[in-house]
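What you see is the complex with one protein chain gone and the rest in place.
Now for chain A:
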Amino acid sequence: MIPTLPRAGGAHLVVLRNLWVHKGGSPWTMALFSIFEPILYLLAIGVGIGGLVGDVPGVEVPYAVYVAPALLATAMMNSALEETGQSAYAKLAFDRFYHSLIVTPVTVTGAVTGEVLWGMLRALITGTGFLAVIAAFGLVQSPWILLAVPAGLLIGFAFGAASLTFTGYVRGWHDYQYMQLIMLPMFLFATTFYPVTVYPEPVQLLVEALPLYHAIELVRGLALGRLGPSLLLNAAYLIVFGTLFLTWARRRWGRLLTS
């Protein structure tokens, strides 16, 4: 008996396997854990400090409304990072999961694409959960916010692909501290908490080059209903960024698994 080979290198089967692991209600537990941290930020900074700030100059919305979409974007980003970072590393280095995967008709490309897709799915679950929180806090300004979560899939794609590439080079757990070295400043300074206009021009250019800036711009633009062609540019940035890293990840993982 020769079964038909799974399509797309079996990427969907990798997603299915990950879903299987989390069956029995744990996707919702996962979503709860993933939105716990952004809820704290929303309370402490959005609502707390927001009380002192009032409206954001130049944007003219209450501070919490301004911060919430950025927290939505970063929460979705973090979910994708979790799955394609340390979780993928554990499967690679300790379970040798991918080694036993690629002796089946699932290919390296299938495995890599599958993990990125899974990261996107996780981002989607987290995003849906946090959108509900934003609504519960009464911070919805525009019905366009409903599109913010699907748009966040691009965030999951871009950061998932980059983090899976990074995982392909990791020598041990401690290497993830280097990732933190990039991610934490990016989280704090890539317009999560204030507009890019607070920076002098050279710094503005630097911030505008960061992927998280485009992620936040995209989600915030939709959430506040401020639509414009620049949103397409933000989306295009994330697509190009993700595609480049996906190609890199495929090469790197190919070398790792099939040398």
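Worth pointing out:
Just so we're on the same page, a residue touches a chain if its C-beta (ideal position, glycine included) is under 8 Å from a C-beta of that chain, and two chains touch if they have at least 3 such contacts; residues count from 1.
Here is the rule we use: contacts and distances are computed from a predicted model.
One chain of this complex is left out of the view, and of "NADH-quinone oxidoreductase subunit D", "Response regulator rcp1", "Sulfurtransferase complex subunit TusD" or "ABC transporter", the protein name its UniProt record gives is "ABC transporter". In the complete complex, the hidden chain is touched by one of A:I102, A:L117, A:V140 or A:L154, namely A:I102.
For the chain missing from the display, the contacting residue among A:V65, A:L81 or A:L257 is A:L257, taking the whole complex into account.
Mapped onto chain A, the interface with the missing chain covers residues 1-6, 10, 13, 16-17, 20-21, 95-97, 99-107, 257-259.
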